[in-house]
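Following this message is one structure expressed as structure tokens.
The complex appears here minus one protein chain, its other protein chains still in place.
And now, chain A:
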Amino acid sequence: MIRETNKVDLLHKNYLQSLKVEKRWVRFYQGIIFLLFFSSWEISSQNRWIDPLIFSSPSKIWNLLIAKMQDGSLVTNLGVTLTETVFGFILGTLLGTILAAILWWSPMISKILDPYLVILNAMPKVALGPILIVAMGPGYPSIIAMGAIISIIITTIVVYTSFKEVDPNYVKVLQTFGATRFQCFKEAIMPASFPTIISTLKVNVGLSWVGVIVGEFLVSSKGLGYMIIYGFQVFNFTLVFLSLLVIAVFATIMYQLVELLEKKLIKE
């Protein structure tokens, strides 16, 4: 009996060990790709295989990063864009979910609004940018609105669909205990739709960045979007690449945070 359990323990240990080894290899290759990409970029640029004026090079971008850090302009611009994106993201998701709840609450409203939702969803929201900027002024509010508007309708549609697909028998169980419609929403509809809401959060992270960057292109006064447009106008592509890389890093961080939230909320 004791020998038996020892054997199982040993097998389990081996299994864990093999998982660890595999993970190490994956990390190793990921690192190789990273190094290969940046070093070949640097070398091709140094040797002028690619036009350094257009494609810049990692070393130039690094130097610019240091310079922009020291004069504080990068931090300021990053701060502006991050704030706008986070607010746009939260606003978009929240309003979208609230709208979905209203549609669920009143089947009549949802039937009436159905064709309008389809139209609004089909429309490219960034095309509304100029109107928003004229209406709300060229500042934070209009850019945040851009970040939000781009994700509201799709959130509404996806979340409402998941509300509707919740097994009606769960609601029935609650009703046998005399639950009100609000209690049904809180105890059954909402928790049953949590996984969908979380997955829309992940999509919305990406969408909000698009909205905010386009907004900053249009307003052209502050933020990473502005840095890109400015770099483009004065033909400083090092600045463009620097902004792109910073955006990539922070969009990833935001995405990871949402994944962390997912793990917290959905207990397996």
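Side notes on the structure shown:
The rule is simple: a contact is a pair of C-beta atoms (placed from the backbone, for glycine too) under 8 Å apart; a residue touches a chain by one contact, two chains touch by 3 or more; residues count from 1.
One rule holds for everything that comes next: contacts and distances are computed from a predicted model.
Of the names listed as "Xanthine dehydrogenase family protein subunit M", "ABC transporter ATP-binding protein", "Adenylyl-sulfate reductase subunit alpha" or "Sarcosine oxidase subunit gamma", the one that matches the UniProt record for the absent chain is "ABC transporter ATP-binding protein". Within the set A:L82, A:M136, A:A192 or A:V258, the residue that contacts the chain not displayed is A:A192. The chain omitted from view is touched by exactly one of A:S44, A:S59 or A:Q183, namely A:Q183.
The residue from A:K13, A:K111 or A:K172 that touches the chain not shown here is A:K172.
On the side of chain A, the interface with the absent chain consists of residues 167, 169-170, 172-179, 183, 187-188, 191-192, 194, using the contact rule stated above.
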